[in-house]
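Left out: one protein chain. Kept in place: all the others.
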Amino acid sequence: MSAHLPILIVVVPLVAALVVPLLGRRTPGVAHAVTLAALIFALVASGLVLARVVVDGVWRYQLGGWAPPWGIEYVVDPLSGGMMVLVSFLALAASTYAWSYLLATDPGRIGLFDSLYLLLVTGLLGIVATGDLFNLYVFLEISAIAAYALLAMGGDRATVATFRYLLIGTVGSSCYLLGTGYFYALTGTLNMADLTERLSGVGESPAMAVGIGLIVVGLAIKAAVFPFHGWQPDVYTYAPPPVTGFVAAAMTKVSAYAIFRVLYFVLGGTPVAASALVFLGGVGVLAILAGSWLALAQTDIRRMLAYSSVGQMGYIVLGFSIGSPIALVGALFHVLNHAVMKSCLFLVAGGVRWRTGFSSVASFVGMGRRMPLSMLAFAVAAVSMVGLPPTVGFFSKWYLLLGAFEARAWPGVAALVVSSGLSAVYFFRVLERTFVVSDDRLVATESRELPAGMLGPVLVLAAAGLLLGLFQQPLITHVIQRALPATVS
Amino acid sequence: MTLSLEPLAVVFLTLMIACAVAVLSVRDLLAAVVVFGTFSFFSATYFAVLGAVDVALTEAAVGGAITAVFFVTAIFRTDRGAD
Amino acid sequence: MNFAFGSPALDAASRLMTPFILMFGAYVVMHGHDSPGGGFQGGVIIAACVILVRLVRGRAGGWNLSPETALALTCAGVGIFVGVGLLGPIFGGNFLDYAALPLSLKAGEVRAVGSLAIEIGVALTVTGVLTLVFDALVEARNDG
Amino acid sequence: MVRLSLIPFLALGAILVAAAGGLPPVGDPESPPATHVSPRYIMFGHEETGAANLVTGVLADYRSYDTLGETTVICVAGLACWLILGSRSRGDKER
Amino acid sequence: MDLASRPLAAVLVSLLAVVLLPLFDRRPTVRETITFTAAALKLALVASMLPAVLAGQVIEGATLPLVAGLSLHLRVDAFGLLFALTASSLWLLTSVYSLGYLRATASTHQTSYYVSFAACLSATVGIAFAANLLTFFVCYEVLTLATYPLVVHARTPEALGAGRRYLVYTLGAGQVLLVAIVWAQSIAPGAEFTPGGFLAGRASTATLGILFALFIAGCGVKAAIMPLHGWLPAAMVAPTPVSALLHAVAVVKAGAFGVVRIVGYVFGVDTLRATGADIALMLIAAATILVASVRALGEDNLKRRLAYSTIGQLSYIVLGAAVGSVAALTGAMFHFAGHGFMKIAMFFSAGALHTEAHRDGVRGLDGLGRQMPMTMTAFALGACGLAGVPLLAGFIAKWNLGVGALEAGHVVLVGVLVTSGLFNVAYFFPIIYDAFFKAPSGQVREAGWPMVFPLGVTGAAALCLGVAPDLGFHFFTLARLAAESIVAGGGVPQ
Partner (left out) sequence: MGEMAELLSIGTVQYLQAAALLLVGLYGIVARRHLLRKLMAMNILQVAVIVFFIALSAKSGATVPVVVDEAGGIDVAAYVNPLPHALMLTAIVVSVSTTGVALALLIRIRRRYGTLSETALLDKLRE
């Protein structure tokens, strides 16, 4: 079966998702075990596929045995392979966390939750693996609808926020679909590789520009890139922690991946893509500044993290825009950094809220003593978000900054520096309360540390944040640098 | 089908636009749903005119029937008032 | 939804029509290959039939497709689809490659059998989900 | 203010109108969609998939993986509705 | 253990302590044992590299390759070893002192105190051994983060304010430094510290000038060059051992170390002369020396007065770097050790006065010289040394600085040095006079041995280094070696 690994990575979670709701009713434990098993399979299989792809080059898999462009193909290269590993790793971490959380809050719905969670993962993995524009749309919608349901579990406010997200998200995916339609009209194909080939025969036209604009805007809405981030803060604030921890980390990154894939691989080198990238650069700078500034103004920690994500997406988009090898390494490395660290931050913030019922910045006073290990993880992730050594966030920022310098992109340099300063302010505001400000009333209170099932994933993510930074070299040389498009490196 | 159907297609599209505007502007929500059903019906016809029978069939079943039924159910479950 | 529109005439009409609607649904599923239609459309028709009976006779009318059953039906439908797809790798082809199925038929016909199987899966899913969603939307009032 | 809020829509409209000129005219038998991938479906679809209805042929065979995705979407929607409405949860209150 | 793995081991040994210490949160004895063991091991490791370095060898340490030609790389040269020796020997003494001080003040959060302390020392030795700008920066920022918990140790609103101020200054400067480093990186990819600099001729004079300004702004905050010194007096709210560490060893010296590294190993003295930046740096340093001396006179709190003294003394180092002749550089580098020992002796004394005599001001110390002879003698030795009295450590540095300035033709600077010495006398002498020549007013006893022993050792060291500057760790030879290699320039280390 190892010849079919690329498809099995997507199908196994799907099959598990079909079994889990039926199991969940009577034996939630078995259901969750199946969920974890499927996710572990996805992680291991992604790892194997990535290892093979790194050695042997791109792995194409024809679904239904039909050769592209007539059939749909899966294309796994170091970029998509790496993303698959990342997505399944985050999914595994957040799902492990979810068990303890749901058992305590909502045991009756574990089966349904796990099922939709697996479908969300299926959707994201499908987006990453596919080599077909329309197939990407279908999996985009699978992940989106599953995410709507999961996000709405957070309660009444979450429902309202999710409905808004649903409307905006549908506009986004419709934009994407329409853009796909434009390219279909111009080339007659939906296969990405074939499209690249056929586009060389098609001259520049406004239709092409509009097509790329629609695709990028559609995906930017999904990725919550400024100024299309309007849906995001509310959704992240009110959703249940295990969901936010995964959605905030993985879903937006997968959309960012899709933008990268389209602009660099499908349309790489065309003038239209180039001007789209220039435009994205401006957007990225504004996003960095606006996100950090707005995060500064928040009093709820989850909302602060949400706005921080807006800024961090700006880093990634800025890196894409600069487009030199070093900047792209920085952007992709930042995808990794932000995914892992933001997941950790949201999981801890959610855990604090679950334990204490509060989530305002002010309520973090003395938390360092009550939940020492979780807060340590939080601190590591926060330091990484600010971009201070020796965490992974410093190195991704370093590469981005180096790329910006080499490209003489001064606004980018300025934005990166200013945003580091701002994020230092809003994160240290929290850390100071957590560890330094002491509240005498709290000294007597018992420890409120998270249960092992929730603490474990959090600590693993934080440790990843430290280790990936220092031992980045194999990762970057073997995966990220090979993931760059041929036109760049 | 050698007959040129394009003018007909344009006519149906025009009707669709009119219905769409009406959906957004009719005061009563239930009326809006009815107009929405009509909109789906016109779009199904448009698809049929262009030779997309499968799509037409599905659109009629989904847009005209299921979605409309869902909307009506939802309106009865919620409220009927205007904006 | 426990109430019913139950007038005797409606009841009789629904009893009369049900088999025909179901048969038509099945026909649409099966004949998607040669005429417009297919699993989705057929599934919609079957679901419409279930909902119709539900409306006329209420829950007690024997067509008690409980949410659990509907859920199982839904998952089973997708399961059939994936299962057929996985037959490909088992018999040496790619995922969803019906041509690999060990049937002594012409290539096109083997593929037709494969696609028919997945259409049935689609129909099951659609039927399950539409009744499930209808249930969910209708039930919503009872404790609202 | 109402007038002002129309501006982005008009701008988008202008962009879409400008782009329409670059697209192949509706019904053009020489357009890229009509001449690239689809001819194979029309010429050999019946033979290769055994379906006289070419749409079904494409849907259930050439691009059956999309259809798997479509079915999954339906399934997700069903599960989602059930999760949102079907079962109630405790502690839905948001502070 | 072979030579190549010792630099990394020296960094890691205190990191190991960081990991171990929290496990013994409730067992002070184990905690202190770990701290001492780590400190002693660290000093032993660092000192064990001395013979090789004195023989002119440059020890290549561990390399952790990154991408784009970059790596995290440790390398031990004479200058780095000088700094590392100072830091690790003072850590050992400070640990002993902390034991007494924290017990005497019944301080809380002791675990976090020891952890942060150990982390600080790892970062400091990392800075000393950094072979390139990236490694330097990584350790530099870790030092910032590790010092913060020490600054806010008291958890009072005042301490929190000082902590915030400290972070704003140092993190802000960190960003500036990061920009400068990235810029240098894009000019000379993957370059490592080279005696004589690696930027010479790689960019236009104007670019180099701006770049140098950014570098100095980045390092100048920690080195407390005026007007970037604002955090330092505020940080005096920290416990005395921390102040001692901040002021004499780790933080400010890291900044000064950075300035010298940048002048001598990134730009090169000749390049700086070409851009005219050396004169600018001299002016800033001279101004800082004078202004800080005046401000010190006006401070009544003993620790704050010491803080301003530190600001002035650090600028000696900057001044030496700016002058850039062998003698001036030797003087500047020797001042790392000399000032370190003298200033820490004074802080230790101030701490002993705080815990035993409950005096924090510069007045009311009447007669304490008789009641606390060890404490006040150490204080006096430090003060005289800083003022530049011959036969004490400070004199060696000043003498060399003065000779260097004369060699380079900057006669004015000699005047600055002399003036500053006079100011030193002016603000320290009254304290010594009160302590030794006035009658005591109450019953005060000498502090316990954990406090007296370190301050005695450091006071003695201030004297020894003045009489025999090469005694023990050969600080003078190390400084001389480093200075010569910089001036010889261009020589790529083997």
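Should a chain be cited, it is by its letter among A, B, C, D and E, assigned in written order, with residues numbered from 1 in that chain.
The working rule: contacts are C-beta pairs under 8 Å (C-beta built on N, C-alpha and C of every residue); 3 or more make two chains touch, one makes a residue touch a chain.
All values derive from a computational prediction rather than experimental measurement.
Note on the chain not shown: across the whole complex it touches A, B, C, D. Touching the chain that is not shown, out of A:Y184, A:F226, A:F265 or A:W354: A:Y184 (per the contact rule at the top).
Residues 5, 9, 12-13, 16-17, 20-21, 23-29, 31, 33-34, 37-39, 41-43, 45-47, 52-55, 57-59, 63, 66-67, 69-70, 73-74, 76-77, 80-81, 84-85 of chain D touch the missing chain (whole complex, contact as defined above).
Annotation for chain A: contacts to the undisplayed chain at residues 134, 137-138, 141, 145, 148-149, 152, 156-157, 159-160, 162-163, 166-167, 170-171, 174, 177-178, 181, 184-185, 190. On the side of chain C, touch with the chain left out of the figure occurs at residues 34-36, 38, 40, 133, 136-137, 140, 144.
Note that only the chains that are shown with their structure count from here on.
Steps from chain B to chain C, minimised over paths through touching chains, total 1. Distance from chain D peaks, on a Cα-centroid basis, for E. The leading chain pair by number of C-beta pairs in contact is A-D.
Chain centre most remote from that of chain C: E (centre = mean of CA atoms). As a whole-number value, the distance joining the C-alpha centres of chain C and chain E reads 79 Å.
The multi-chain contact residues of chain C, meaning those touching 2 or more other chains, are 36-38, 40, 71, 75, 78, 82, 85, 95-96, 98, 133, 137, 140.
Listed by chain label, the pairs that touch are A-C, A-D, A-E, B-C, B-D, C-D.
Listed in rising order, the residues of chain A touching chain D in the complex are 14, 18, 21, 63-64, 66, 69-72, 105-106, 108-109, 112-113, 115-116, 119, 122, 126, 134-135, 138-139, 141-142, 145-146, 148-150, 152-159, 182, 184-190, 194, 198, 202, 205-211, 213, 238, 357-358. Those residues of chain C lying in contact with chain A across their complex are 68, 71-72, 75-76, 78-79, 82, 85-86, 88-89, 93-100.
Per the touch definition, chain C reaches chain D in the complex via residues 32-40, 67, 70-71, 74-75, 77-78, 81-82, 85, 95-96, 98, 106-112, 114-115, 118-119, 121-122, 125-126, 128-129, 132-133, 135-137, 139-140, 143.
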